[in-house]
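Dropping the structure in here first, questions after.
Heads up, one of the protein chains got dropped from this complex, but the rest are sitting where they should.
Let's turn to chain A:
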Amino acid sequence: MTNPGDSTAVIMAAGMGSRMTDLNTECPKALLPVGRYPMIYYPIRTLEKSGFAEIIIITRQSCQAQFASALTPGMVPVKAKLEFLGISDQEDAGTADSLRLIADKVKTNALVVSCDLITDGDLLDLMSVHRKNDSSLTVMLSQLPTAITADTVVPGFKAKQKNNLGEKISIGFEYSNVEHVVYWKAQVDMEDELVAFSKKFLNRFPCARIQSSWTDCHVYLIRDFIIKYLKDKGELSSLQGELVPLVVKKQMSTFHPAKLQEEAGMDSPNGDLKLDKKKDLVDYAGETCNKLSHTIKSLSLTSPNFGSNEDAAQKDLIRCYAYRQTSGFCVRTNTIAAYAEASKQMPRLTSQFFLPKQTAFQNVPENTIIKPKSQVGADSMLGENVEIGEKVSIKKSVLGKFCRVGDGVKITNSVIMDDVSISQ
């Protein structure tokens, strides 16, 4: 039982769901039901499909037991070996803190997946992008499903849902190789009226395509040296907000082997720990490749800097690429809007997520009690043991388990969780 590419798969499930507080007062965000299963089942399924057999799930300590019970093989059809790790319940723990927890387990790459990712994309594609470019950090990007941005009627307060704009990121790709990410800036971070590009950036990447139509799926394939850096540097807390922009920016830095040796020379052999504050990301990158690999790179015909001057290889130590998913379905259920959307899409997508033998899965389970003259649309999904009264019409909706729907009820475009009773 090994994982593809010797990667360590991690699911970040410690999030508080701060953007959907209405829903998760009682159960952690990751366990909210989407369709028939808890949210976290979907990333697990995606990983399983890509061949991952061991998955680490990072939760809050207080919820660890809850997770373990929710994800027992009896409840959900999980095959992979799951390992739960809890982080302390402090408020300010971010995704980067979660990653620090498993820093020692990472051998080559860590594949970090957010618990709220629901996608039919193949993570192996992401990994091939990573390997093809010998990338340091590969992110998965997706075009926003237009339904969410445009006209989904969203439950809850209107004003609260408008934060979609805040999530927009301007991502720059190299023009000749669109997988290469050269610029990363969240639009909320653009405080000044002017956004400045340095001359160095423009000379390095003379033609960059900056697009804001991509969503970060919060799937990151991260090289070990970055995680090591993360572990040593305490101040970073969020992957998307801080680490990714940092790595993208550091692509411009040059590694100075001489400087490093000098510093190392001043301290004792285990002086590394002391130097960590000063050590830059690029130094970590520099350490991973020795002189020989440098020579190989500068002589290799396939290397991007073949034929250029000798320093070039030192400049290209950190590389950030992106796997751009253009078709299929990818949504992050981190807002109520997205959650509702994902739930509603579920009926269509069931076949993607369930094992082949279950493809003949029914949106309306057998043990549903439906009284006469009621209609359940094909675009709806019902949980187990649902009772539906007379003259009910259900369209584009998802109902949880043990729901009771009274007579003459009309449900459209709604998500109804477990044990809800709707009377007449």
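Keep in mind that, in the parts below, a residue touches a chain if its C-beta (ideal position, glycine included) is under 8 Å from a C-beta of that chain, and two chains touch if they have at least 3 such contacts; residues count from 1.
Operating definition for what follows: contacts and distances are computed from a predicted model.
When the listed names "Trafficking protein particle complex subunit 2-like protein", "Dihydrolipoyl dehydrogenase", "Translation initiation factor eIF2B subunit epsilon" or "dolichyl-diphosphooligosaccharide--protein glycotransferase" are checked against UniProt, the chain not shown comes out as "Translation initiation factor eIF2B subunit epsilon". For the chain missing from the display, the contacting residue among A:S253, A:S374 or A:S393 is A:S253, taking the whole complex into account.
The omitted chain makes contact with chain A at the following residues, 170, 172, 175, 187, 190, 192-203, 205-213, 249-250, 252-254, 256, 259, 278, 280, 309, 311.
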